[in-house]
Each structure stands twice: as C-alpha cells, then as structure tokens.
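Okay, here's the structure, questions in a sec.
Only one protein chain is missing; all other protein chains are in place.
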Amino acid sequence: MEGVVKKFMFVNRKAPYGTIYALESLEVVLISAAFDQDVSLAFLDDGVYQLKKGQQTKGIETKNFSPTYRALDGYDIEKLYVEREALEARGLAEEDLLVDVTVLSRQEMGALMEQMDVVLSF
Amino acid sequence: MLHIINKSASDRNCLDACLAVAAEGGAILLIEDAVYAATRGNAAAAKLQQAQGRLKVYILQADLEARGMADRLIEGVTPVDYGGFVDLAASNTCQSWL
Partner (left out) sequence: MKFGILVNEGPYQHQAADSAYLFCKAALDRGHEIHRVFFYHDGVNNSSRLTEPPQDDRNIVKRWSQLAEAHQIDLVVCVAAALRRGIKDENLAPGFRISGLGQLVETGIEADRLVTFGD
C-alpha cells in the first residue's frame, strides 16, 4: 500500500446542520490527508450551502464547522470544485462562499468524476 | 463509471442530479426505491428513456419484484440480479448518489 496514490473524490450534496453528513464528510477528508492521497472535494446540489459565508450556529447549540473548509489548504487539500448550476439555482455566487473554489459546469464535473478511483458520497 | 441510485425519483432529486452530471458512456443502476423510476407511467420514466442514448440503464430485479412492479418495466432498461450488480461494480468505479 505504501506509495499508492489514488484519486479520491468526496461528493457533497447535502446542506449542513439538517443532517450530520457535511460534518462527517469533512472528518474523512481530514483523515485522508494523512494518507497522502490525491483528494478532491465536489459540492453539488444542496452541498453548495456548506460553503456559504456567515454561518452562526450558537442558536442551535451545534459546532460551526464551516471555518474548517478554510483550513483545508493547510493539509494540502486544495481541490475544491463547485457546480455552477447548483449555485445559480440557489441564488448564490462565488463571492458568497467562504473559501476559494473552482466553479465547474455540470458537464465538466461529470468529466472530472470519470477520472476518479474512489468516490465517497455524503 | 457506475452511478447507483437508491431513492424514489418522486421523493428525492438523486436521479435528476445524476442524469445532469453523469458523463456519456457511463452506467446507471437503480436499486431499492429508485426502481419505480423505470416503470411505465412513472413521471421519471421519460427522463430515463432520454438518457438511454448516452448512458446504459440497469435495474436490480429483486427490488423491482419486491415492489410488485416487475410487469411494468420500461423498455431499454436491463434487469440484473445481485451477481449482475457485482459484475457492474467490478468493471466500473462506483458512485452512490445518496
């Protein structure tokens, strides 16, 4: 296994807080950094809400994990892809997001997925 | 790539999301509640038929039978058993649209 580098993609399609999936996805992403793999994060559909600026979770007594997305580059995880159509359908633009991302069309996203070895969906 | 869908298309958007993104030449496998989409008269059936030019569509026969829908399968969708599911997964990278 030593030296094996696979292309991992974490596909995030769910909004944060309503369910635990967004948080759990981040947990696996952070663990994967320790394995020196080629890691990409894709945000599709409601998953784009995970990256919305200005999340304040005091009122729901839940940890605000959104700052973690900004810390990812410290773990050499720099490939964050966001579906353009998903942003548009939700009234969001790139400047509403709390971290630098690459915006891709659905078609480009599909082509990128085809290059992956392991896809984990949340 | 093998796209695995397990949600009813009348309840959740997983099938739509998959069809929007899936690259040409891939395969879709409908399992669990997703099987209803490939039955005659279902609102999602037309979308599947449109996609058949660029994607191969499979359905897990056991899930179709369990739901009393085996006699309503639309044309162009290939039924597979669990062994067929394994074969599809063996020859493609898998993505489950949860």
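As written, the chain order gives the labels A and B, with residue 1 at the start of each chain.
We adopt the following convention: contacts are C-beta pairs under 8 Å (C-beta built on N, C-alpha and C of every residue); 3 or more make two chains touch, one makes a residue touch a chain.
Values in this document were obtained by computation on a predicted structure and should not be read as measured data.
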Where does subunit A touch the missing chain, residue by residue? 1, 4, 6, 8, 20-21, 24, 27-28, 31-32, 34-35, 37, 117-121
Interface with the undisplayed chain - residues on subunit B: 4, 6, 31-33, 62, 81-83, 85-87, 89-90, 93-94, 96, 98
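Here is the rule we go by: only the chains that are shown with their structure count from here on.
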Starting from the mean Cα coordinates of subunit A and subunit B, work out the distance between those two points in Å. 26
For subunit B, which residues are in contact with subunit A within the complex? 1, 13, 17, 20-23, 26, 93-98
Looking at the complex, which residues from subunit A come into contact with subunit B? 11, 13, 44-45, 83, 85, 106-107, 109-111, 113-114, 116-119, 121-122
